[in-house]
Structure formats: structure tokens, C-alpha cells
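Here the structure is laid out as C-alpha cells; the discussion comes afterwards.
Here the complex is missing one protein chain, while the rest keep their positions.
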Amino acid sequence: MSRYIARRLLFLLLTLLLTSMIIFVVTQWLPGDVARVILGREASEPALAALRAELGLDQPLPLQYVSWLGRFLTGDWGTSYSTGEPVRALVLERAGNSMMLAGLTLLIAVPLSLLLGVVAGLKADKPLDATISIGSLAVVGLPEFVTGLILIEVFAFRLHLFPANSSIRPGTGFFEALPQLVLPALTATFVLLAYVTRLTRAGVVEEMRQGYVRTATLKGLPRRTVVGRHVLRNALLPTITVLAISFGWLIGGLIVIENVFNYPGLGRLMTFAIDRRDLPLMQAITLITVLAFALANLGADLLYAGLNPRIRLE
Amino acid sequence: MAGNTTGGGSQPASLATHERRALPAVFTRWWHALRELYARPSSALGTTLVLVFLAMALFGPLIAPYSATEQISGAARQAPSVQHLFGTDHLGRDVFSRVVLGARDILALAGLGTLFAVVIGTLIGLFSAYRGGLTDEVTFRFFDSLLALPALLLALLVLGVVGPSRNSVLVVLVIVYVPIVARVVRSVVLSTKQKGYVEAARLQGESTASIVRRDIFPSVTPALTVEAGLRFSYAIFLVASLGFLGVGVQPPNPDWGLMVSQARPYVSLTPWALYFPAAAIALLVIGVNLAADGLKRVMLPGREV
Amino acid sequence: MPNTHPLRKSARGYLALVIILAFAFVLNACAAPPPAGSPASEPAAADATGAPAPAQPAASSTLRVAMEAPVQLDPAFASSDSEIAILNAVYDYLVDVDENNRLQPRLASSVVASEDGLSYTVELQPNATFHDGSPVTAADVIYTFNRLRDPEAGLPTADLYSNIVDIAAPEGSDPATGTTVVFTLQAPDPFFQYNLSDNHALIVKAGTEDPTADFNGSGPFKVVNYSPEDRMELVANDAYFIDGKPGVDNLEFIFFADQTAAVDALKGGQVDLNMRMATPLYLSLQGEPGIVTSSIPTNGFDLVRLRADREPGNDPRVIEAFKLATDRQAIFDTVTLGLGAVGNDSPIGPLYADYYSTDAVAPARDVAKARELLAAAGYADGLSLDLYVPESGDRVALAEVLQQQWQEAGINVDIKSVPESVYYGSDNPDQNWLGATLGITGWGSRPYPQFYLDVMLVCDAKWNESHFCDEEFDQLATMAGTTLDEQERMEAYKDIQHILIERGPIIVPYFFAQLGAISDRFENFNMKAFAGRTDLAAITPAQ
Partner (left out) sequence: MSDEPHRALEVEGLTVTYRRGQGSLDAVRNVSLRIAEGQAYGLVGESGSGKSTLALAIMQYLPENGLISGGAIRLAGQELATLPGEQMRQVWREQIKLVPQDPGSSLNPSLRIGDQLDEALSDGGETRGGVRERSLEQLRQVHIADPERVAASYPHQLSGGMQQRVLIAMALAGQPSLLILDEPTTNLDVTTEAAILDLVCELVQSHQTAMLYVSHNLAVVAAVCDRIAVLYAGELVEDLTPEQLRSQPLHPYTVGLLDSLPRVGQRAGVDPLLPIAGNMPRLDEVPAGCVFAPRCPIALQLCHELRPDLEATQQGSLVRCHRWREIQAGAVDLRAARPANVTAPDESLSGKIALETKDLVKHFPVRRSLREALRRTPPRSVHAVDDVSLQVGQRRTLGLVGESGSGKTTTARCIVGLVERTGGEVSLFDIALAPGLDGRDAAVLHRLQMVFQNPEEALNPHRTVGDVLQRSLERMRGLGKTEARQQAGRLLEAVRLPPSYLDHTPGQLSGGEKQRVAIARAFASNPDVLILDESVSALDVSVQASILNLLTDLQSEQGSAYLFISHDLAAVSYLADDIAVMYLGQVVEIGPTEQVLQPPFHPYTEALLSAVPRIDAAAGIERILLSGDLPSAVDPPGGCRFHTRCPRLLGEICRTQAPPWQQAAPGHRYRCHIAPNELAAMQSPAFRDHITTVSP
């Protein structure tokens, strides 16, 4: 098991390194002059040149990468080109916000989609299954910007249940922020719902075919015991992995949702960074996203291994 | 494949279906697949939706009463009526015509993007996995790293680099989906590689290219078809999202995502201009998903969706 | 792993926890929201954003302003509305301009020009202090303007202030304590006081290297907390030198990337003030309870410009064809939905009542003639061009309407909508605002028209994006910019309008209105043409 963890950690580092390289190269290709963006369209050429030199943009690319990586590893994530603020504090704070949103999304999405998936799986090919499948697809079929719009209209403007806007102030705790998290979390849930539900359903259907289900049934166990005790612990394993993978998306990929609700998460910060060609910011956000993804993946693998004796006792 | 969910035992081998031999094999297979798709209500619904949109894409100009870009003078912001089924948008363009004509755009774009991604991903997956070794390891490490990035984020970065245009969106779709397709292909190749007929071909001195083409590729196609269906549905979504973020297809093209995005500030003035294209996206995504589910049942019997 | 029962138990426990939390959350969510049925501006809704306790609005008032996130908060570089709005709250101009473009004293209690127009004596408010408590002195003004005009530093204002020869305290006065400053000019400048009120000319404390480090201004609000890209929180400067200002106790800028979201926040009561919004959003707020909208005319415009120094714009017939193919009224109706004013291809708009020529009207649309002209210019089979558009404001819609209008005349354009950062910052000379053959550039409202001519239309103008070069025009522009004879200037401007309509490679389809909306819990909101210069300190809670 420790060997397994060590291997996974090694892969995680490798992934981070590769991703950081990809991001570095891609961001370097982005058109638009950083200095111009920072100093505005009215700035003069000497001022621009001075700024470029100050930012080290006149250095060769590999050198820039190595020095950036070195500084990143020592905790110096650089200064945002556009705001002039240190990147680390900014990104970590937004990462915290993203975690809150991701957390609530998972709190809603996991039980809901598992429930729907298990029910659909047990009723496979029955009308209820089709209803759940089409219903969850209809929800996911609507782009998140439309879902968000509808949710705001209904829950904020008509029912006055939740605020239309989620711009929480810095340092707001989870429970304090809860009312504002609900609508974006619901929107994200809708995106996840169909996929997780379908996966869970598939897992349940697949496991229901296994010989051990027959063994358990023929022991004379009640159906709820067969499902609850035997089927679910095996059927939900793949779902766990997918939820973990979706965690990366929840942390860094809620670009549209965070903009629609003006939620101060990493996704909105990323659009800001991209629009302003803010390289240090982009790189830090991307790495945090990948790190979240990789850690969640690692966590899922460990959980998977923990729940799955075949791997745990390898 | 129908409903054998409990119990095991030996399903009588003799339940195998007869194969019709009158028509060319490919044609028969597709006809067969279509018939199977229509055997279940949900995949029938999905297939119908897809076919409807396909018809729109093919015959759009015959269906649409107006051109997609014509700004009918004096007709801006009109509510749905007999004249304008889905109303008109803020510039006086007929929303129904735009939705109908937009079908070709999104199907072509998502379709081509998927196609390229599938072709490239398949080639990489086939040869990399069949050969194995260090190149394979490195390639897929790289792909894994790409997959660690949320698709939209990657898309935004890439679009930032290549600039927004229809071709850029194609490039994005390819970059985002090639790793996924390659992985699917790879997993099939790795299992097929072990099969007796592949080893037999190797023992008979067949070349790698010939084995990959004749023995391995055909077994990849079912999984590939299903994956292509799924990718296609995600591609629709991604194209729409990019259009919404304003970095995808350029105005005044009737791209549904762009239409939604453009109509959003006008939502209180011309809600129809937002909800109809949004519904079109939703219906197409639902349709493709249901059809892909059905396809999976037909192509990969026994494996769950 | 000898005994894994605990792990299994914990897995089970986790599941239980998740379910319990989920239910707790549902209950919480149902309990938390404000009572339903109350209007969106209900104070309880404000609580949702966590604003300081709104229980007694009279005791502490907070004005929350929705804004695009600022990038540059160094006054010398700031340019966007949100940047200026923030700086305008933190710092002071010597001279301000009111919503009617009239000069207004601010940090300067008086500005006196010499007879020859070559020197201006500025007297500062005696009791003005920076937020750190130190008084505002002549030295600060001298430092600020020397920084802005330093040709070595290359700040954007260097050109604007190149006419200044010297800035100093009067003889015998110690700049470190005195409050009088004398500006000496090289040549007379009728608009010098306007120049003093330039967006960048916010007074910083002498010796300040980086104004963004501590925001030590003298303005009506003090920065408490700045969270880049998210928000900035400020409190009233109790020691502010203007009586009755600021009118609210707290000011908060909340940054939005998405205008629709900002308007939703206003509707939902999470912000109080929204300026510079897209026209349809403004219209959607009409009749919304608890919200007061305002629209004021400005001289801001979207400039459609064709490079005159290369094909096809180097042929005057092509330029004329573009103009004839354009239906300005139709654009005004669909794109700006009738708000603002129709343009006539000159940056001198009706807002400058003294200079605006009512008889200089762009010719009516004539597609047939446009075709003829194009054919004569060698484009009988039509003309194909890329139209570069920054994707902000109503510009994309403008581009779409133009595309259709021009198409009828045989001009086929491909719209390339790009982020502003690319439009203004791209290093590809064929795609950025100064290099693209055909593009649409937004120009903000200025208090006087000379600015536009000097920076964008004279031969050697710094941002001559249309690459227009016309001897007659240049002479008129120079004359208008230097003469002290107001009548002469008026004539020159009118001639200029005729020239631009006739042969300027630009189309100004409309002057947009500045659109804003504020919660009715506040009053005394007077938006300015340049929204960022709106005096937020004047706003007070409604009685």
C-alpha cells in the first residue's frame, strides 16, 4: 500500500511538472503584450520596454521557466502583472472560495446523483429508469449559463430564497456564505448530475449481474441488504473516481458559473488573468487547479484502494 | 443484451441473431443498428432528435424562411408570431431561421472537431499502444497532464493563442479530445493485442501496420463509435460554451451559444431570442446522449452505459 | 493492514455524514434567506453580501458600486472608468469638471491665469490633508505634475503636459508648507484648466514611488481593504475638506466580469449603484421597483475607421462609399436603442453646443451611389475586409449592423471580435487598433473636443489610428487648439466637421448615452459623461 501511495505521489509530481510546462509554453504564445495591458493603451514605448525588462519578459523562454519554477517551489509565486499584488495570497484565497463552492456542490450532487443512479440502476430498463435518465440529461443539456439564469430568475427574483449574486467578501466562512453558495452550487450540480447518475446506474447494473449478488440473494437476504451491503460497496467505486476527477473541474473549471454569479473563485480569476495576459496569475491558478485535480485523484485512488481490498492488500 | 440483469447461468448460445447477407455488410450493419436504436423508447427519442437536427443541418435553407443574418428592417425585438415563429432578436433577425440554420454550424463544427479528434486520437492510440514502450509511456503521461486541466480552461488558453474563429474552435476540440479518444483506443488495443488472432498474425510474420489495420482497428470501432457519440455531445456543449464566452464562432454566425450569449443582456426585452437557441442546445445534447446510449447498447452489448 | 474494520466504518460514517450534512444544508438554506415578498432592496437582502450590519441604516450607510475589475490603480496609468472611479474617491483633482462640462474647483480653491495666458497660479484648499494626516502642500502638486510630465518616464500624460515649462511655488514660499503653485507654459493653451483636470492628474503625496502601495490620497474615502479582482472597501474620510462630503459612511466597489450579473445584483439588492451598462440592460431596469435609472448624453462614441494610408482607404471614393453605405439612424435605433445621439462622422458632438455644427450632416444613405463609387475605385465586384472589434459595449452589435448595411453596397466584412487586451495590445500590426485596416474603437467622453483632434486625427497624432493626414485639417486643428479667440475656434471646429464628413476616413455612427442605475435608498446621484468621474462623495442615503 505504501508502495502504491509512493507511486501515485511520484506520478502526481510528474503531472504537475508537465502541466506547468504546458501552461508556461501556451501562455507564452498568447498574443497581446503584457506590458501594454498593464500600462494601458496610452503608455509609451520606453515605459513598455522598461516594464518588459522588469518582468523578465526579454529573457529566453526556458530560462524564464526555470526561474519561475524555482521561485514557485520556494513559495514565491510572483506578482500579478495586472494588479501588482502577490499572486500567492490572491490565488490561495480564491482557491479557498472555490473549495467552498466545490464542497457544497459535492454535498448536494453526491447524495442526489447516487440516489438517482442507484434507483435507476435497480429499476434498469423500467419507466422510472428512463425518466431519471432523460430528466438528468435534460438538466445537463441546458448549458450552465442558461441554468444559472433560470435559477436566478426563479430563486432570487421570484421566490426571494437566495441572493442573485454570490460575491462574498474575502474571509467569509462556509456557513456564513452558504445562502450565496446555493445557486452556483446547484448550477454546478446540474452539470454533474447526469454524468454521475449514469455512471452510478451503470455500476449498479453491472454489479447486479455479478455472481455474488446471486449468492447473497440465494442466502435469503432481503433485497435491501443485498443492495445496501453487497452491491453498493462495489458499484460506487467507479463513481468515486469520477467525482474526484470532477473536483478539478469544480475548482478551476467553473469559469462560466463563477462569472454568471460573480463568485470570487478561481474560475472567475482565471478569466480575469487570461483577459489581461497575467502570466503569473494564470500559471498559479492552473497549477492549483491541476494540483486539486491530482490530489483529488490521489484521494480517490486511496479511497478506492481503501474500499477495495483487492488493491489495498496487494 | 436485453434485460439479463439478474442471475447468470448459461444463456442459450443459440439465441444468437441471424445475420442478413443480402446487402453489403456495412449497410446492413447500420440498418440493423438503426432498427435496434428504435427498439427502445429512449434511444428512439434520441435518434429522432438527432435526425431532426441532422435534417435541419442538411435542409436548413429550405426550412428557414429568412437568412440567418438578415436584419429585417423595422422588425427588431418582435415576440414569437406566425410570421416569426421564435420571434426576432435585438437586430431584427428571425430567431427561428437562425436556430434552424445554426444546426448546420454546430453539427459541422462539433462533428468535424469530433471527427478530427477521433481520427488523430485513434491513430495515436493504435500505434502507440500497439508498439508500447517508452514513447507510449511519454505520450500518455503528456495526455494525462492535459486531461488534468478542465476542458474549458484549456480551451480558453488555446483560443487565446490561436485567436477566436471557427478553425480555432476546431483546433481546440481536437486538442481537448485527442487525449481522451487516444486513451479509449489504447485500452481496447491493449486488450485486443493479447487475443489469439493477433498473436496468430504475428506468428505468421504480418507487419505491424497490417496487424493494426486488419486485426486491431476493427475491434476498436465499436468503442470508438460510442466514444465519438459521447465526444460529439460534449463538443456541442463546448462549442456553445465558447460561443457564450465570446471566444468561439464569430458573429453574426448563427451559433447557438453565441446567440444565447448575445441575447443574454436582452433577456428581459427578447427572452425568446435566448430560450429558443438554449432549448436547441439542450435538445441536441439530450438527443445525442440518448442516441449514444442506444448505440452503446447496440455496439457494445453487455457493457453498461 | 492487519485490521481494516475501522476504515470500513469510517467509510460508512462518511456516507452518513454526507447525508446528514446535505439535510442540514437544506434546512439551513430554507431558514437562511430573507423573508420572501419584500422588494429586492430590502435591507435584509444586503445582509446576504455580508455588508456591515444594516440594522440601522441611519447609523452607518454603505454604498456598494458594481464595477469592472480595475487593473491599474496608479493614477498615472489609470484609464478605465472603474479605475478612475476608485481613484476619484481616494484622491483629488486640482480642478474637476461637473456633469455639464463646467470647470469646478476641488483641491484648488482658485486657479488664476495670467494676462498672456502663459502662467496659472493655483491656490490649494488650506485644510486639505492626506489620509495619513499630513497637509496637502505645493510640494505635492509639484511632485505629482513633474512625475506626469517627465519625458524620461514616458507616462501617457507626458505629451499632454509638454507645454508646461515649469511648476513651482511662488518666490519666497516654501513648497513644503505653502499652498500656492505656479504653472508656467510655453505657449498659451485655452484648455489648460481642462488639462489640469485630466483623468490622470490626481494629486499624490510628494515622494510617492508607488501610489498603489498605500493609497494615501486626500480624497473623500480611505481604502480599508483591497482584494484585487474582487472588491475594494473604503470608509468616509472624516477629515475631508469639503463640507457635507462624503455623503455615505462606507463605500464598496464590487467587481464584476459580467455586466448582466452586475445588473442582476442590483435587482437583487446586492449592489446599489451600477454605471456604464449595456443599453438593453439599462432598458430592463426601467420600471424595476426600488431602482432609479439615469441616462445622460455624452460625447463618447464608437469610431469606425478605415486606414487612409493603404488600400482600399487610400482612395477617397472608397471612403465616401463606406459613408454612403452606412445608415446612421438605423444603427442608432437598433444598436443604442435610441439612447444618445446620432453621429455625423466627426468627434465633435452635439454635447459641445458651442462648437457643434447643425448644418454639417452626413449625406443620406445611398447604396447605388456607393456601388458606383466602389466600381469607379476598381471594386466593381465588391470589397472584402476584416473588421476588428473589441468585444465590449455595443460594438459587436454595431459591427453586425454595419456588416449587413455595407454588404448591400458590396462591401463584405468578416467580423473579428477580440478581447480588448488583444485589440489594444496585440503585437500583430494588422490586428491591433493602430494597425488594422478596418476597425471599431471606443472613445470616451472628454470635456472639450480639441483632445480628439490632437491625439487621433492630426497627421502626427499619437493615436492616429485611421492614418488620416490632411493639410487643411491640420491647420484648422492647430489653430483651434491654440487661439485664444473663441469665435475663431468655433469657426474652425465647424469647418473641421465639414472636412471630416466629406473626406475623413471615419464614421461616427452615434454618441452614446451614459447609462446608470441606483437604488432608491440613495439620492444626489449625478452621473457624468465619463462615468468614472462621477462624484460618489456627493451621494447620500435617501431621506
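Labels for the chains are A, B and C, by order of writing; each one numbers its residues from 1.
Definition applied: a contact is a pair of C-beta atoms (placed from the backbone, for glycine too) under 8 Å apart; a residue touches a chain by one contact, two chains touch by 3 or more.
Fair warning: this is a prediction, and the values are worked out from it, not measured in the lab.
Of the chains displayed, those contacted by the omitted chain across the entire assembly are A, B. Looking at A:64, A:79, A:131 or A:217, the residue that reaches the missing chain in the full complex is A:217. Residues of chain B in contact with the chain left out of this view: 2-16, 19, 21, 195-197, 199-200, 202-206, 214-215, 218-219. Seen across the whole complex, the unshown chain contacts chain A at 2-3, 6-7, 210-212, 214-222, 225, 229-230, 233-234, 307-310, 313.
Heads up, the rule we're going with is that only the chains that are shown with their structure count from here on.
By number of C-beta pairs in contact, A-C leads over the other of A-B and A-C. Centroids of chain B and chain C (each the mean of its C-alpha atoms) stand 44 Å apart.
A separation of 23 Å divides the Cα centre of chain A from that of chain B.
Inter-chain spacing, taken between the CA centroids of chain A and chain C, is 36 Å. Within chain A, the positions touching two or more other chains are listed as 31, 271.
In chain C, the residues that touch at least two other chains are 260, 419, 422. Every residue of chain B that touches chain C in the complex is listed here, in rising order: 69-71, 73, 76, 90-92, 163-165, 246-247, 250-252, 262, 264-269. Residue ranges on chain C touching chain B, taken from their complex, read 259-260, 278, 280-281, 283-284, 330, 333-334, 391, 396-397, 399-401, 403-404, 414-419, 422. Contact residues on chain B toward chain A in their complex (touch as defined above): 2-8, 41-42, 45, 141-142, 144-146, 148-153, 156-158, 160-161, 163, 237, 240-241, 244-245, 257, 260-261, 264, 267, 274-275, 278, 281-286, 289-290, 293, 304-305.
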